[in-house]
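In this view, the complex is presented without one of its protein chains, the others remaining in place.
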Amino acid sequence: MEVLNTQQGSSFSEGLKRLLPGRKFLIATPYLWLLLFFLVPFAIVLKISFSEMIMAIPPYSSLVELVDETLSISINLGNYLFLAEDDMYIKAYFSSIQIAFNATLLCLLLGYPMAYAMARAPQHMQTTLLLLILLPSWTSFLIRIYAWMGILKNNGLINNLLMALGIIDDPIIMMNTNFAVYVGIVYAYLPFMVLPLYANLVKHDHSLLEASADLGARPWKTFLSVTLPLSKSGVIAGSMLVFIPAVGEFVIPELLGGPDTLMIGKVLWQEFFNNRDWPVASALAMVMLLLLIIPMALFHHYQSKELESSHDH
Amino acid sequence: MFKPDSHTATVSAVSHKEPEKTVLGNSQDLPMLQIQNVTKTFDGALAVDHVSLDIPKGEIFALLGASGSGKSTLLRMLAGFEKPTSGQIILGGQDITNLPPYERPINMMFQSYALFPHMTVEQNIAYGLKQDNLPKQEINAKVNEMLNLVHMTQYARRKPHQLSGGQRQRVALARSLAKQPQLLLLDEPMGALDKKLRTRMQLELVEIIEQVGVTCLMVTHDQEEAMTMAHRIAIMDAGWIVQVGTPTDIYETPNSRMAAEFIGSINMFEGQITQDEADHVVIESHLLNAPVRIGHGIATALENPEV
Partner (left out) sequence: MTIKTKNKISFSNTILILGLVFLYLPMLILVIYSFNESRLVTVWAGFSTKWYGELFEDQQLLEAIGMSLKIAFWSSCMAVVLGTMAAFVMTRYNRFRGKTAFSSMITAPLVMPDVITGLSLLLLFVAMANSIGWPEERGMLTIWIAHVTFCAAYATVVISSRLREVDRSIEEAAMDLGATPFKTFIQITLPGIAPALAAGWLLSFTLSLDDLVIASFVSGPGATTLPMVVFSSVRLGITPKINALATLIILAVSLAAFITWWFMRRQEARRLQMMQLGDDFFDESEDESTKTGDFERRRIKSAYSSYKKVERTESAAV
């Protein structure tokens, strides 16, 4: 055999040189971007939460020239103590978590059967159904919340309809209540619950259900003992995808909630934009972040698990 | 960039790189592929343990072993996807240990065939030639030659998913032969085929490889496949080469319990060595009625006498 030498005369070191900057460049670009625009900002929030509000631009006292730790600690207590003393903030945290938790539960109760039905639907229907679920989340979030304002108002669609039918005489007050906030969150975040659940459920091997039935389990028992445990990571991923952003939600309580709807996102917004108290807003953000770190870790764990399992098959 | 009009021209064009051997004259004394003391560890775990092998030009050589025996790692080191922790790989007298895969004159037929799904059969075969920036006509001629070789001419414009398993394998073979590599690697060549097709494709593959005359190293866990296709076999276990020999050698006289077990269809018994003479031993076993006399090296030579 004649030998065609495909060597093109470049030695190993040249090849290495060509390869290595590529690898380094590939890692460094997104890494640096995220470091600079995601991680460093949190350090700055942390720093400012330890500073004092002043009437200046920017409206916070500077700690920069004194890197000394003792100083920062002495000022730090100001903002955080303020949060602890005023029970408005504590209530806001508490009710944010409560509202987010209940709304997540509602999303799960509604979303799970939907995802289940989608995963069991005939194959040619599934793409269409998926698109139908996705489509609302592609339109404007703000406008979808706005739509409910017209429906829930005192002279809105529901009240008009009920009064025209003679079911009620006086309008039911729905707008500017926690009820409206629940409706808004469930409405806006439902797709984020359905999608991970569907992605999980559609991977299930149908023969497992048949095996369970074959072994004598009734369908609901099969569901409880096979389907539900297998979809655990989907349930958690979906729940976190709803819960975490809902805790910090601003638009929904602002537009649909009332004056007594206390949610931390709204409080933070007001501290920042209305009171221009950047240090307190920063402290609020840091405490919120602290509260959300465990749910976020959960999400990260199950999200990576979901991603891994999707390539197993 | 070399001018690839003809192979002789090519050889002279690249001759500045290494003292060019007249291919025939040198192949007798110098093996095509020399694996020298190659070791590979992954996170401290030894995958390949000081393996040395010489493979002469034109030989079909099989690495036989169970999964985890290190045979695939060895293959991937030859292809350039893994770098040996220590040791050297020398191909045609040139040290290629540190060359990246795309600079090695080695081509591989992947277990899954790894045909590019978005390219036709033709484009798949032409891919490697295009990387060398050969003129179009030459590529076309070569592709046609390859299609002819593997009897796939009428399927040239199909996409891989429109082919049967056996046909995909032929395309994969054609693609890896198109660049006329100095060494052809086969990774579990029959792994993706069902049993009935295997026997036929084994013979066809050997026929084509021998027709082209390329040196070939294959990896398999199927002893029958190794026996049918290879001129010589190395049995690997736990990163070691247990035995090297012709199929007959290994079948008739496995040098260890491991090799014997791997070759299968043997009689094995345990016993105690009662006499140890220069040319034979006598073994007594409760499984046998009478003591047996056997020559050294035939039976379980690695076993402890006090089994």
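Annotations for the structure displayed:
The letters A and B name the chains in turn, as written, and every chain counts its residues from 1.
Everything below uses one rule, namely that contacts are C-beta pairs under 8 Å (C-beta built on N, C-alpha and C of every residue); 3 or more make two chains touch, one makes a residue touch a chain.
Keep in mind that what you see is a predicted model, and the values were worked out from it rather than measured.
Interface note: of B:M108, B:I139, B:L186 or B:A234, the residue touching the hidden chain in the full complex is B:M108. Chain B residues in contact with the hidden partner, per the touch definition given at the top, are 79-81, 100-103, 106-108, 110-112, 114-118, 127-128, 131-132, 159, 161-167, 175-176, 179, 194, 196-197, 200. Against the chain not shown here, chain A presents residues 6, 18-19, 22-23, 26-27, 29-31, 33-42, 44-45, 48, 58, 110-111, 113-114, 116-118, 120, 123, 126-144, 146-151, 153, 155-157, 160, 187, 190-191, 194-196, 198-199, 202-203, 209-210, 213, 218-220, 223, 240-241, 244-245, 247-251, 254-255, 265, 268-269, 272-273, 278, 281-282, 285, 288-289, 292, 295-296, 299-300, 303-304, 306-307, 310-311, 313.
The definition used in the following text is that only the chains that are shown with their structure count from here on.
Between chain A and chain B, the centres computed from C-alpha atoms are 52 Å apart.
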